[in-house]
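As you look at this complex, bear in mind that one protein chain is not there, while each of the others sits in place.
We just call them A and B in the order they show up, numbering each chain from 1.
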Amino acid sequence: MNKCKIVLAEDNSTLSLLLKFRLEREGHELLMAKDGKMAIELIENHSPDLILTDIMMPFISGLEVISHVRNKLETQVPIIVFSSAGQEEMVLKAFSLGANDFMGKPFSPNELVIRVNRLLA
Amino acid sequence: MDTSTVNLILEIFHYLFFLFTFSVITSYVVLSLISVRETIEYRKKNSFVNYKDILSSTISPSITIIAPAYNESLNIVENVRSLLSNHYVNYDVVIVNDGSKDDSLEKLITAFDLEKIEFIINEKIKTQPLRSGVFKSKNPAFEKLMVVDKENGGKADALNLGLNISKSKYVACIDVDCLLLEDALQKMIKPFLEETEAKVIATGGVIRIANSCKIKGGKLIEVNLPKNLLVQAQILEYLRTFLLGRMAWSRLNGLLVISGAFGIFDKNIAIEVGGYDTNTVGEDMEIIVRMRRHMEEIGEKYKVSYIPDPLCWTEAPESYKIFISQRNRWTRGTIETLRKHRKIGFNPKYGIFGLISYPYWLIFERLAPLIEVIGIIYFVVLLILKQVRWEYALSFLLLSYLFSILFSIVALYSEELTYHQYKKKGTGFKLILLSAIEPFILHPVILYSAIRGNIDYYFNKTIKWGEMERTGLSSSSSS
Partner (left out) sequence: MTTYQYLIDYYRELPFLIKLIGALITLSVILIIGLTIYLKGIRRYQRKKHADILKFKSEYEVMLVEFLYADDHIENEVEKNSFNEWLEQIEVEPAIQDELDDTIKDLSPIQQSIISKLRKEALVKSKRKIIISILYKLMEEVSGEMSDSIKVLYIETGLIDYALKKINNTEWSIKAKSIGELSRFEVKEGHYEVVKCMDHSNKEVRKEAHLYMVNLFQFDGLYFLNELKTPLSEWDQIQILEILQRFDDQQICDIRPWLKSTNDTVVLFGLKLAQIYNQYEINDTLIELLSHKSKSIRVCVIEVLTHLYGLEAKDMLKANFNELSLEEQLSFFTMLEKLVIPSDEPFIEKHLFHKDFEIQLLALKILKSINEDKYKVLNNLPADQKSKAMLQLENTI
(Lines give C-alpha, C1' and ligand atoms only; values in the text may rest on other atoms or scores of the structure.)
Protein backbone atom coordinates (compact mmCIF):
# COMPACT_ATOMS: atom_id res chain seq x y z
CA MET A 1 0.00 0.00 0.00
CA ASN A 2 1.22 3.51 -0.79
CA LYS A 3 2.14 5.99 1.83
CA CYS A 4 -0.92 8.12 2.46
CA LYS A 5 -1.37 11.42 4.24
CA ILE A 6 -3.95 11.31 7.00
CA VAL A 7 -5.27 14.17 9.12
CA LEU A 8 -6.35 13.03 12.57
CA ALA A 9 -8.50 15.39 14.60
CA GLU A 10 -9.01 14.19 18.16
CA ASP A 11 -8.85 16.05 21.45
CA ASN A 12 -7.74 13.14 23.62
CA SER A 13 -3.98 13.31 23.20
CA THR A 14 -3.40 9.74 24.35
CA LEU A 15 -5.76 8.30 21.80
CA SER A 16 -4.20 10.51 19.13
CA LEU A 17 -0.78 9.23 19.94
CA LEU A 18 -1.99 5.66 20.02
CA LEU A 19 -3.59 5.93 16.59
CA LYS A 20 -0.66 7.84 15.15
CA PHE A 21 1.69 5.12 16.26
CA ARG A 22 -0.54 2.43 14.87
CA LEU A 23 -1.19 4.07 11.51
CA GLU A 24 2.40 5.10 11.02
CA ARG A 25 3.37 1.50 11.39
CA GLU A 26 1.01 0.82 8.53
CA GLY A 27 3.17 3.22 6.55
CA HIS A 28 0.95 6.30 6.58
CA GLU A 29 1.92 9.85 7.37
CA LEU A 30 -0.09 11.37 10.20
CA LEU A 31 -0.92 15.05 10.76
CA MET A 32 -2.37 15.68 14.17
CA ALA A 33 -4.94 18.26 15.19
CA LYS A 34 -6.17 18.66 18.74
CA ASP A 35 -9.27 20.61 17.79
CA GLY A 36 -11.45 21.37 14.78
CA LYS A 37 -9.76 24.67 14.08
CA MET A 38 -6.35 23.06 13.70
CA ALA A 39 -7.87 20.26 11.66
CA ILE A 40 -9.25 22.69 9.09
CA GLU A 41 -5.90 24.47 8.85
CA LEU A 42 -4.08 21.18 8.29
CA ILE A 43 -6.60 20.01 5.71
CA GLU A 44 -6.32 23.26 3.79
CA ASN A 45 -2.53 23.26 3.81
CA HIS A 46 -1.78 19.61 3.20
CA SER A 47 -4.74 18.21 1.23
CA PRO A 48 -4.67 14.78 2.91
CA ASP A 49 -5.80 11.47 1.41
CA LEU A 50 -8.01 10.68 4.38
CA ILE A 51 -9.51 12.51 7.33
CA LEU A 52 -10.25 10.99 10.74
CA THR A 53 -12.23 13.25 13.01
CA ASP A 54 -13.94 13.11 16.34
CA ILE A 55 -17.41 14.70 16.49
CA MET A 56 -17.09 16.44 19.85
CA MET A 57 -14.12 18.73 19.82
CA PRO A 58 -13.33 22.14 21.26
CA PHE A 59 -13.95 25.23 19.11
CA ILE A 60 -15.13 23.55 15.92
CA SER A 61 -16.98 20.25 15.93
CA GLY A 62 -16.30 17.34 13.63
CA LEU A 63 -19.58 18.04 11.85
CA GLU A 64 -18.40 21.50 10.96
CA VAL A 65 -15.12 20.05 9.72
CA ILE A 66 -16.99 17.68 7.41
CA SER A 67 -19.21 20.45 6.15
CA HIS A 68 -16.17 22.65 5.52
CA VAL A 69 -14.40 19.92 3.56
CA ARG A 70 -17.41 19.01 1.44
CA ASN A 71 -18.99 22.42 0.91
CA LYS A 72 -16.20 24.97 1.09
CA LEU A 73 -13.21 22.98 -0.15
CA GLU A 74 -15.42 20.76 -2.31
CA THR A 75 -13.20 17.71 -2.16
CA GLN A 76 -14.34 14.13 -1.91
CA VAL A 77 -11.51 12.97 0.35
CA PRO A 78 -12.79 10.06 2.48
CA ILE A 79 -13.77 10.96 6.03
CA ILE A 80 -14.22 8.67 9.02
CA VAL A 81 -15.90 10.13 12.11
CA PHE A 82 -15.60 8.97 15.71
CA SER A 83 -18.61 9.28 17.94
CA SER A 84 -19.44 8.36 21.50
CA ALA A 85 -22.28 6.07 22.46
CA GLY A 86 -25.68 7.67 22.22
CA GLN A 87 -24.75 10.14 19.52
CA GLU A 88 -26.76 8.36 16.84
CA GLU A 89 -28.34 11.60 15.79
CA MET A 90 -24.92 13.15 15.28
CA VAL A 91 -23.75 10.18 13.26
CA LEU A 92 -26.74 10.45 10.94
CA LYS A 93 -25.99 14.11 10.50
CA ALA A 94 -22.36 13.32 9.80
CA PHE A 95 -23.41 10.91 7.04
CA SER A 96 -25.83 13.40 5.55
CA LEU A 97 -23.03 15.96 5.47
CA GLY A 98 -20.84 13.54 3.58
CA ALA A 99 -18.90 11.34 5.99
CA ASN A 100 -17.92 7.96 4.53
CA ASP A 101 -17.73 5.81 7.62
CA PHE A 102 -18.02 6.03 11.37
CA MET A 103 -16.52 4.36 14.42
CA GLY A 104 -18.43 4.31 17.67
CA LYS A 105 -16.35 4.92 20.76
CA PRO A 106 -15.02 2.94 22.47
CA PHE A 107 -13.49 1.27 19.46
CA SER A 108 -10.58 -1.01 18.74
CA PRO A 109 -7.65 0.62 16.96
CA ASN A 110 -7.19 -2.54 14.90
CA GLU A 111 -10.67 -2.23 13.54
CA LEU A 112 -9.93 1.35 12.63
CA VAL A 113 -6.82 0.29 10.70
CA ILE A 114 -8.88 -2.15 8.69
CA ARG A 115 -11.44 0.50 7.82
CA VAL A 116 -8.77 3.03 6.97
CA ASN A 117 -7.04 0.63 4.64
CA ARG A 118 -10.31 -0.31 3.01
CA LEU A 119 -11.14 3.32 2.29
CA LEU A 120 -7.65 4.01 0.94
CA ALA A 121 -7.55 0.91 -1.23
CA MET B 1 -32.51 74.45 69.07
CA ASP B 2 -29.82 74.36 71.70
CA THR B 3 -26.50 72.67 71.20
CA SER B 4 -27.31 69.68 73.32
CA THR B 5 -30.19 68.65 71.06
CA VAL B 6 -28.01 69.12 67.99
CA ASN B 7 -25.36 67.06 69.62
CA LEU B 8 -27.82 64.36 70.49
CA ILE B 9 -29.09 64.20 66.91
CA LEU B 10 -25.55 64.06 65.62
CA GLU B 11 -24.75 61.35 68.12
CA ILE B 12 -27.71 59.26 66.98
CA PHE B 13 -26.72 59.68 63.35
CA HIS B 14 -23.25 58.76 64.28
CA TYR B 15 -24.30 55.47 65.80
CA LEU B 16 -26.71 54.67 62.99
CA PHE B 17 -23.98 55.03 60.42
CA PHE B 18 -21.64 53.03 62.51
CA LEU B 19 -24.24 50.30 62.80
CA PHE B 20 -24.87 50.33 59.06
CA THR B 21 -21.19 50.16 58.13
CA PHE B 22 -20.61 47.47 60.67
CA SER B 23 -23.47 45.34 59.37
CA VAL B 24 -22.40 45.80 55.74
CA ILE B 25 -18.91 44.62 56.57
CA THR B 26 -20.15 41.74 58.69
CA SER B 27 -22.53 40.59 55.99
CA TYR B 28 -19.71 40.64 53.44
CA VAL B 29 -17.45 38.66 55.71
CA VAL B 30 -20.17 36.10 56.33
CA LEU B 31 -21.08 35.85 52.66
CA SER B 32 -17.43 35.44 51.70
CA LEU B 33 -16.96 32.63 54.19
CA ILE B 34 -20.09 30.85 53.01
CA SER B 35 -19.13 31.23 49.38
CA VAL B 36 -15.65 29.85 49.97
CA ARG B 37 -17.16 26.81 51.64
CA GLU B 38 -19.71 26.35 48.92
CA THR B 39 -17.11 26.74 46.18
CA ILE B 40 -14.92 24.06 47.69
CA GLU B 41 -17.90 21.74 47.97
CA TYR B 42 -18.96 22.43 44.39
CA ARG B 43 -15.49 21.76 43.06
CA LYS B 44 -15.27 18.49 44.93
CA LYS B 45 -18.60 17.40 43.61
CA ASN B 46 -17.77 18.17 40.03
CA SER B 47 -14.30 16.72 39.96
CA PHE B 48 -15.63 13.36 38.81
CA VAL B 49 -18.79 14.15 36.89
CA ASN B 50 -19.08 12.59 33.51
CA TYR B 51 -20.93 15.16 31.47
CA LYS B 52 -20.50 13.12 28.31
CA ASP B 53 -23.26 10.73 29.30
CA ILE B 54 -25.89 13.31 29.95
CA LEU B 55 -25.08 15.29 26.88
CA SER B 56 -25.38 12.42 24.47
CA SER B 57 -28.38 10.86 26.09
CA THR B 58 -31.62 11.13 24.18
CA ILE B 59 -33.45 10.47 27.45
CA SER B 60 -32.18 13.75 28.84
CA PRO B 61 -34.90 16.38 29.25
CA SER B 62 -35.69 18.83 26.49
CA ILE B 63 -34.57 22.46 26.71
CA THR B 64 -35.64 25.40 24.59
CA ILE B 65 -33.27 28.33 24.31
CA ILE B 66 -35.32 31.51 24.06
CA ALA B 67 -33.38 34.46 22.73
CA PRO B 68 -35.21 37.74 22.19
CA ALA B 69 -33.66 39.99 19.56
CA TYR B 70 -34.28 43.64 18.90
CA ASN B 71 -32.34 45.38 16.14
CA GLU B 72 -29.44 42.95 16.38
CA SER B 73 -28.91 42.74 12.63
CA LEU B 74 -25.17 43.27 12.91
CA ASN B 75 -24.28 40.02 14.64
CA ILE B 76 -27.47 38.02 14.61
CA VAL B 77 -26.45 35.35 12.13
CA GLU B 78 -23.17 34.71 13.87
CA ASN B 79 -24.87 34.64 17.27
CA VAL B 80 -27.55 32.19 16.20
CA ARG B 81 -24.93 29.93 14.68
CA SER B 82 -23.18 29.89 18.02
CA LEU B 83 -26.41 29.03 19.85
CA LEU B 84 -26.97 26.13 17.45
CA SER B 85 -23.58 24.59 18.15
CA ASN B 86 -24.25 23.56 21.75
CA HIS B 87 -23.23 20.01 22.60
CA TYR B 88 -26.46 19.06 24.36
CA VAL B 89 -28.63 16.73 22.27
CA ASN B 90 -32.21 17.41 23.25
CA TYR B 91 -32.61 21.15 22.71
CA ASP B 92 -34.00 23.69 20.28
CA VAL B 93 -33.56 27.41 19.75
CA VAL B 94 -36.35 29.97 19.46
CA ILE B 95 -35.25 33.40 18.28
CA VAL B 96 -37.97 35.93 19.01
CA ASN B 97 -37.56 38.93 16.73
CA ASP B 98 -39.27 41.57 18.83
CA GLY B 99 -40.47 43.92 16.11
CA SER B 100 -36.98 44.85 14.99
CA LYS B 101 -36.89 47.80 12.64
CA ASP B 102 -33.76 46.59 10.88
CA ASP B 103 -33.17 43.67 8.51
CA SER B 104 -32.59 41.02 11.23
CA LEU B 105 -35.37 38.79 9.90
CA GLU B 106 -34.26 38.99 6.27
CA LYS B 107 -30.72 38.16 7.29
CA LEU B 108 -31.88 35.13 9.25
CA ILE B 109 -34.10 33.96 6.38
CA THR B 110 -31.22 34.03 3.92
CA ALA B 111 -28.55 32.64 6.23
CA PHE B 112 -30.60 29.72 7.51
CA ASP B 113 -32.81 29.08 4.52
CA LEU B 114 -35.99 29.77 6.48
CA GLU B 115 -39.56 29.32 5.32
CA LYS B 116 -42.79 30.39 6.93
CA ILE B 117 -44.70 27.59 8.64
CA GLU B 118 -48.11 27.35 10.22
CA PHE B 119 -47.73 27.00 13.93
CA ILE B 120 -50.43 26.94 16.54
CA ILE B 121 -49.48 28.91 19.61
CA ASN B 122 -51.25 28.20 22.83
CA GLU B 123 -51.41 31.69 24.26
CA LYS B 124 -51.01 30.79 27.91
CA ILE B 125 -49.47 34.19 28.55
CA LYS B 126 -50.89 37.18 26.72
CA THR B 127 -48.37 38.74 24.34
CA GLN B 128 -48.16 41.12 21.43
CA PRO B 129 -49.37 39.47 18.18
CA LEU B 130 -47.16 37.90 15.55
CA ARG B 131 -45.94 40.08 12.72
CA SER B 132 -44.59 37.98 9.85
CA GLY B 133 -45.18 34.70 11.67
CA VAL B 134 -43.17 31.61 12.54
CA PHE B 135 -40.23 30.37 10.47
CA LYS B 136 -38.27 27.15 10.27
CA SER B 137 -35.35 26.12 8.14
CA LYS B 138 -35.66 23.99 5.01
CA ASN B 139 -32.16 22.71 5.70
CA PRO B 140 -32.20 19.75 8.10
CA ALA B 141 -28.85 20.92 9.51
CA PHE B 142 -30.74 23.76 11.20
CA GLU B 143 -33.77 21.79 12.34
CA LYS B 144 -33.27 22.95 15.92
CA LEU B 145 -33.92 26.55 14.92
CA MET B 146 -37.22 28.40 14.98
CA VAL B 147 -37.55 32.11 14.33
CA VAL B 148 -40.64 34.00 15.45
CA ASP B 149 -41.34 37.48 14.20
CA LYS B 150 -43.67 39.54 16.39
CA GLU B 151 -44.78 43.07 17.05
CA ASN B 152 -42.55 44.97 19.44
CA GLY B 153 -43.46 44.51 23.09
CA GLY B 154 -40.18 44.61 24.96
CA LYS B 155 -37.86 41.90 26.18
CA ALA B 156 -40.29 40.46 28.73
CA ASP B 157 -43.04 40.18 26.13
CA ALA B 158 -40.70 38.46 23.68
CA LEU B 159 -39.65 35.97 26.35
CA ASN B 160 -43.29 35.27 27.13
CA LEU B 161 -43.99 34.42 23.51
CA GLY B 162 -41.04 32.05 23.68
CA LEU B 163 -42.57 30.43 26.77
CA ASN B 164 -45.85 29.95 24.87
CA ILE B 165 -44.12 28.38 21.90
CA SER B 166 -41.71 26.08 23.69
CA LYS B 167 -42.65 22.42 23.87
CA SER B 168 -39.82 21.61 26.26
CA LYS B 169 -39.78 20.94 29.94
CA TYR B 170 -37.14 23.60 30.55
CA VAL B 171 -36.42 26.94 28.96
CA ALA B 172 -33.09 28.73 28.84
CA CYS B 173 -33.67 32.46 28.60
CA ILE B 174 -30.67 34.26 27.22
CA ASP B 175 -29.62 37.45 25.49
CA VAL B 176 -29.03 36.77 21.85
CA ASP B 177 -25.68 38.54 21.94
CA CYS B 178 -24.32 36.23 24.62
CA LEU B 179 -21.76 33.64 23.80
CA LEU B 180 -22.61 30.29 25.35
CA LEU B 181 -19.90 27.69 25.74
CA GLU B 182 -20.72 24.32 24.19
CA ASP B 183 -21.20 22.58 27.50
CA ALA B 184 -23.35 25.31 29.01
CA LEU B 185 -26.70 23.54 28.75
CA GLN B 186 -25.60 20.22 30.21
CA LYS B 187 -23.95 21.90 33.17
CA MET B 188 -26.92 24.15 33.82
CA ILE B 189 -29.50 21.37 33.55
CA LYS B 190 -27.73 19.21 36.09
CA PRO B 191 -29.16 20.84 39.25
CA PHE B 192 -32.71 20.16 38.00
CA LEU B 193 -31.93 16.49 37.55
CA GLU B 194 -29.89 15.69 40.61
CA GLU B 195 -31.99 17.34 43.29
CA THR B 196 -34.44 14.94 44.90
CA GLU B 197 -35.36 16.70 48.12
CA ALA B 198 -36.79 19.88 46.64
CA LYS B 199 -38.11 21.08 43.32
CA VAL B 200 -35.56 23.15 41.44
CA ILE B 201 -37.46 25.99 39.81
CA ALA B 202 -34.57 27.81 38.18
CA THR B 203 -30.81 27.74 37.75
CA GLY B 204 -28.71 30.81 37.25
CA GLY B 205 -25.39 31.09 35.54
CA VAL B 206 -22.38 33.34 35.74
CA ILE B 207 -21.90 36.16 33.30
CA ARG B 208 -18.31 36.77 32.27
CA ILE B 209 -17.06 39.77 30.37
CA ALA B 210 -15.96 39.08 26.83
CA ASN B 211 -14.46 42.44 25.86
CA SER B 212 -11.00 41.95 24.32
CA CYS B 213 -11.37 38.17 24.34
CA LYS B 214 -10.61 36.42 21.10
CA ILE B 215 -13.80 35.09 19.56
CA LYS B 216 -13.92 33.30 16.25
CA GLY B 217 -16.93 31.76 14.58
CA GLY B 218 -19.01 32.10 17.72
CA LYS B 219 -16.43 30.31 19.85
CA LEU B 220 -14.35 31.70 22.67
CA ILE B 221 -10.74 31.08 21.72
CA GLU B 222 -8.73 33.12 24.19
CA VAL B 223 -9.51 35.04 27.37
CA ASN B 224 -7.82 38.41 27.74
CA LEU B 225 -7.93 41.22 30.25
CA PRO B 226 -9.22 44.32 28.41
CA LYS B 227 -7.29 47.58 28.38
CA ASN B 228 -10.30 49.80 29.10
CA LEU B 229 -10.27 50.67 32.80
CA LEU B 230 -14.05 50.79 33.12
CA VAL B 231 -14.36 47.29 31.70
CA GLN B 232 -11.54 46.03 33.91
CA ALA B 233 -13.31 47.42 36.93
CA GLN B 234 -16.51 45.69 35.87
CA ILE B 235 -14.65 42.40 35.57
CA LEU B 236 -13.64 42.70 39.18
CA GLU B 237 -17.16 43.69 40.16
CA TYR B 238 -18.63 40.67 38.33
CA LEU B 239 -16.14 38.35 40.01
CA ARG B 240 -17.22 39.67 43.38
CA THR B 241 -20.91 39.46 42.56
CA PHE B 242 -20.86 36.01 41.02
CA LEU B 243 -18.11 34.17 42.84
CA LEU B 244 -18.74 35.58 46.30
CA GLY B 245 -22.25 36.99 46.51
CA ARG B 246 -24.39 34.66 44.45
CA MET B 247 -22.46 31.57 45.42
CA ALA B 248 -23.20 32.30 49.08
CA TRP B 249 -26.84 33.15 48.47
CA SER B 250 -27.38 29.97 46.54
CA ARG B 251 -26.01 28.07 49.50
CA LEU B 252 -28.55 29.78 51.73
CA ASN B 253 -31.18 29.14 49.05
CA GLY B 254 -31.87 32.86 49.11
CA LEU B 255 -30.92 33.81 45.58
CA LEU B 256 -33.18 36.61 44.35
CA VAL B 257 -31.71 37.31 40.95
CA ILE B 258 -30.80 35.21 37.98
CA SER B 259 -29.12 37.19 35.27
CA GLY B 260 -31.43 37.91 32.39
CA ALA B 261 -28.46 37.10 30.18
CA PHE B 262 -28.49 33.41 31.09
CA GLY B 263 -30.79 31.33 33.25
CA ILE B 264 -32.76 28.11 32.95
CA PHE B 265 -36.31 27.81 34.25
CA ASP B 266 -38.86 25.11 34.83
CA LYS B 267 -41.24 26.13 32.07
CA ASN B 268 -44.48 25.04 33.69
CA ILE B 269 -43.84 27.04 36.83
CA ALA B 270 -42.77 30.09 34.86
CA ILE B 271 -46.04 29.89 32.95
CA GLU B 272 -48.08 29.14 36.04
CA VAL B 273 -46.96 32.38 37.65
CA GLY B 274 -47.84 34.26 34.47
CA GLY B 275 -44.45 34.60 32.79
CA TYR B 276 -42.35 37.72 32.70
CA ASP B 277 -43.78 41.02 33.88
CA THR B 278 -43.91 43.43 30.96
CA ASN B 279 -44.37 46.44 33.21
CA THR B 280 -40.94 46.47 34.76
CA VAL B 281 -37.44 47.10 33.52
CA GLY B 282 -36.17 44.47 35.96
CA GLU B 283 -38.10 41.50 34.57
CA ASP B 284 -35.26 39.07 35.26
CA MET B 285 -35.26 39.75 38.99
CA GLU B 286 -39.03 40.08 39.20
CA ILE B 287 -39.82 36.66 37.76
CA ILE B 288 -37.57 34.88 40.24
CA VAL B 289 -39.11 36.73 43.15
CA ARG B 290 -42.58 35.86 41.84
CA MET B 291 -41.72 32.21 41.27
CA ARG B 292 -40.27 31.95 44.77
CA ARG B 293 -43.30 33.65 46.21
CA HIS B 294 -45.57 31.24 44.36
CA MET B 295 -43.68 28.23 45.69
CA GLU B 296 -43.76 29.59 49.24
CA GLU B 297 -47.47 30.21 48.96
CA ILE B 298 -48.34 26.74 47.70
CA GLY B 299 -46.01 25.38 50.36
CA GLU B 300 -43.88 23.18 48.14
CA LYS B 301 -40.19 22.71 48.89
CA TYR B 302 -38.16 24.41 46.21
CA LYS B 303 -34.72 25.66 45.31
CA VAL B 304 -33.12 28.22 43.04
CA SER B 305 -29.78 26.81 41.97
CA TYR B 306 -26.65 28.42 40.71
CA ILE B 307 -23.72 27.21 38.62
CA PRO B 308 -20.48 29.17 39.04
CA ASP B 309 -18.72 27.84 35.93
CA PRO B 310 -17.84 30.48 33.34
CA LEU B 311 -20.37 29.44 30.68
CA CYS B 312 -21.83 32.66 29.34
CA TRP B 313 -19.75 35.55 28.02
CA THR B 314 -21.03 38.94 27.08
CA GLU B 315 -19.77 42.36 26.10
CA ALA B 316 -19.80 44.94 28.94
CA PRO B 317 -20.35 48.66 28.28
CA GLU B 318 -17.13 50.48 27.48
CA SER B 319 -18.41 54.03 27.78
CA TYR B 320 -19.56 55.72 30.94
CA LYS B 321 -22.74 56.88 29.25
CA ILE B 322 -24.00 53.39 28.44
CA PHE B 323 -22.77 52.08 31.77
CA ILE B 324 -24.73 54.74 33.66
CA SER B 325 -27.93 54.06 31.76
CA GLN B 326 -27.52 50.32 32.37
CA ARG B 327 -27.10 50.78 36.11
CA ASN B 328 -29.88 53.32 36.19
CA ARG B 329 -32.17 50.66 34.72
CA TRP B 330 -31.01 48.01 37.17
CA THR B 331 -31.74 50.37 40.04
CA ARG B 332 -35.27 50.99 38.80
CA GLY B 333 -35.76 47.27 38.25
CA THR B 334 -34.78 46.57 41.83
CA ILE B 335 -37.06 49.27 43.21
CA GLU B 336 -40.01 48.06 41.15
CA THR B 337 -39.54 44.43 42.11
CA LEU B 338 -39.13 45.14 45.80
CA ARG B 339 -42.14 47.43 45.86
CA LYS B 340 -44.32 45.02 43.95
CA HIS B 341 -43.53 42.24 46.41
CA ARG B 342 -43.50 44.35 49.55
CA LYS B 343 -45.67 41.76 51.24
CA ILE B 344 -42.78 39.33 51.46
CA GLY B 345 -40.39 41.54 53.40
CA PHE B 346 -39.99 40.70 57.09
CA ASN B 347 -42.82 38.20 56.75
CA PRO B 348 -42.01 34.97 58.63
CA LYS B 349 -44.49 33.14 56.39
CA TYR B 350 -41.89 33.33 53.62
CA GLY B 351 -39.04 31.85 55.65
CA ILE B 352 -35.48 32.76 54.72
CA PHE B 353 -36.78 34.41 51.60
CA GLY B 354 -38.85 36.91 53.56
CA LEU B 355 -36.65 37.26 56.62
CA ILE B 356 -33.16 37.38 55.13
CA SER B 357 -33.06 37.70 51.34
CA TYR B 358 -35.66 40.39 50.96
CA PRO B 359 -34.45 42.59 53.85
CA TYR B 360 -30.86 42.19 52.73
CA TRP B 361 -31.75 43.25 49.25
CA LEU B 362 -33.82 46.14 50.54
CA ILE B 363 -31.20 47.51 52.89
CA PHE B 364 -27.89 46.71 51.23
CA GLU B 365 -28.87 46.99 47.58
CA ARG B 366 -31.91 49.21 47.38
CA LEU B 367 -31.26 51.64 50.24
CA ALA B 368 -27.46 51.60 50.39
CA PRO B 369 -26.95 54.38 47.83
CA LEU B 370 -29.51 56.53 49.59
CA ILE B 371 -27.90 55.94 52.97
CA GLU B 372 -24.57 56.79 51.45
CA VAL B 373 -25.86 60.08 50.12
CA ILE B 374 -27.37 60.92 53.48
CA GLY B 375 -23.99 60.09 54.96
CA ILE B 376 -22.29 62.52 52.66
CA ILE B 377 -24.80 65.24 53.48
CA TYR B 378 -24.34 64.51 57.17
CA PHE B 379 -20.61 64.88 56.74
CA VAL B 380 -21.02 68.22 55.01
CA VAL B 381 -23.27 69.38 57.85
CA LEU B 382 -20.59 68.37 60.31
CA LEU B 383 -18.01 70.25 58.28
CA ILE B 384 -20.11 73.38 58.42
CA LEU B 385 -20.70 72.95 62.12
CA LYS B 386 -16.98 72.26 62.49
CA GLN B 387 -17.98 69.12 64.32
CA VAL B 388 -15.96 66.65 62.28
CA ARG B 389 -13.98 64.28 64.43
CA TRP B 390 -11.29 63.64 61.95
CA GLU B 391 -9.77 60.65 63.64
CA TYR B 392 -13.12 58.87 63.33
CA ALA B 393 -13.88 60.04 59.83
CA LEU B 394 -10.51 59.19 58.38
CA SER B 395 -10.08 55.86 60.11
CA PHE B 396 -13.56 54.80 59.07
CA LEU B 397 -12.91 55.78 55.50
CA LEU B 398 -9.59 54.01 55.42
CA LEU B 399 -11.02 50.88 56.97
CA SER B 400 -13.89 50.61 54.52
CA TYR B 401 -11.49 51.20 51.65
CA LEU B 402 -9.17 48.46 52.86
CA PHE B 403 -12.07 46.11 53.33
CA SER B 404 -13.28 46.68 49.80
CA ILE B 405 -9.80 45.78 48.55
CA LEU B 406 -9.82 42.72 50.74
CA PHE B 407 -13.11 41.46 49.33
CA SER B 408 -11.90 41.95 45.80
CA ILE B 409 -8.82 39.95 46.66
CA VAL B 410 -10.90 37.15 48.14
CA ALA B 411 -12.91 37.10 44.90
CA LEU B 412 -9.66 36.96 42.95
CA TYR B 413 -8.57 34.01 45.05
CA SER B 414 -11.83 32.25 44.32
CA GLU B 415 -11.24 32.79 40.63
CA GLU B 416 -7.59 31.74 40.73
CA LEU B 417 -8.22 28.55 42.64
CA THR B 418 -11.24 27.51 40.61
CA TYR B 419 -11.54 28.64 37.03
CA HIS B 420 -8.29 30.52 36.58
CA GLN B 421 -9.44 32.23 33.38
CA TYR B 422 -6.87 35.02 33.27
CA LYS B 423 -3.82 32.87 32.78
CA LYS B 424 -1.36 35.30 31.22
CA LYS B 425 1.73 36.24 33.17
CA GLY B 426 1.48 39.55 34.96
CA THR B 427 -2.32 39.62 34.97
CA GLY B 428 -2.43 38.60 38.61
CA PHE B 429 -0.61 41.69 39.73
CA LYS B 430 -2.69 43.89 37.45
CA LEU B 431 -5.85 42.52 39.01
CA ILE B 432 -4.59 43.22 42.53
CA LEU B 433 -3.66 46.75 41.53
CA LEU B 434 -7.10 47.04 40.04
CA SER B 435 -8.74 46.13 43.34
CA ALA B 436 -6.93 49.09 44.87
CA ILE B 437 -8.14 51.64 42.32
CA GLU B 438 -11.51 50.09 41.44
CA PRO B 439 -13.34 51.77 44.37
CA PHE B 440 -12.45 55.14 42.82
CA ILE B 441 -13.39 54.23 39.26
CA LEU B 442 -16.59 52.30 39.64
CA HIS B 443 -18.13 53.21 42.95
CA PRO B 444 -18.82 56.93 42.37
CA VAL B 445 -20.38 56.15 38.99
CA ILE B 446 -22.54 53.38 40.40
CA LEU B 447 -23.66 55.68 43.20
CA TYR B 448 -24.48 58.40 40.71
CA SER B 449 -26.45 56.00 38.47
CA ALA B 450 -28.36 54.62 41.43
CA ILE B 451 -29.38 58.10 42.53
CA ARG B 452 -30.38 58.93 38.98
CA GLY B 453 -32.38 55.72 38.92
CA ASN B 454 -34.20 56.72 42.07
CA ILE B 455 -34.94 60.18 40.72
CA ASP B 456 -36.13 58.76 37.40
CA TYR B 457 -38.29 56.23 39.15
CA TYR B 458 -40.06 58.68 41.43
CA PHE B 459 -40.13 61.85 39.38
CA ASN B 460 -39.70 60.93 35.76
CA LYS B 461 -42.27 58.30 34.84
CA THR B 462 -41.98 58.91 31.09
CA ILE B 463 -38.47 57.50 30.90
CA LYS B 464 -39.71 54.33 32.48
CA TRP B 465 -41.93 53.64 29.54
CA GLY B 466 -39.84 55.19 26.81
CA GLU B 467 -37.00 52.84 27.52
CA MET B 468 -38.82 49.57 27.19
CA GLU B 469 -37.11 48.76 23.93
CA ARG B 470 -34.07 46.60 24.21
CA THR B 471 -30.79 48.33 23.76
CA GLY B 472 -28.73 45.33 22.87
CA LEU B 473 -25.50 44.71 24.69
CA SER B 474 -26.18 46.74 27.77
CA SER B 475 -29.38 44.91 28.56
CA SER B 476 -27.73 41.98 30.24
CA SER B 477 -28.64 42.45 33.83
CA SER B 478 -26.44 41.17 36.59
CA SER B 479 -26.71 43.48 39.52
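Definition applied: contacts are C-beta pairs under 8 Å (C-beta built on N, C-alpha and C of every residue); 3 or more make two chains touch, one makes a residue touch a chain.
None of these values were measured; they are calculated from a predicted model.
Set against the missing chain, the residues B:I221, B:I352, B:L370 or B:L402 yield one that touches it, B:L402. Check B:Y320, B:F346 or B:Y392 against the missing chain and you find that the one touching it is B:Y392. Checked against the hidden chain, the listed residues B:T39, B:S60 or B:S449 yield one contact partner: B:S60. Although one chain is hidden here, its contacts on chain B can still be listed: residues 18, 44-45, 47-48, 50, 52-54, 56-57, 59-61, 118-122, 124, 190, 192-197, 391-392, 395-396, 398-399, 402-403, 405-406, 409, 412-413, 416-417, 420, 423, 425, 428-429, 432. The missing chain lies against chain A, touching residues 12-15, 17-18, 21-22, 25, 84-86, 105-111, 113-114, 118.
We take it that only the chains that are shown with their structure count from here on.
Rounded to whole angstrom units, the spacing between the C-alpha centres of chain A and chain B is 41.
Only residues 52-53, 56-58, 85, 87, 89, 140-141, 182, 216-217, 219, 221 of chain B touch chain A when the two sit together in their complex. Residues 37, 56, 58-61, 64, 67, 84-90, 93, 96-97 of chain A are the ones touching chain B in the complex.
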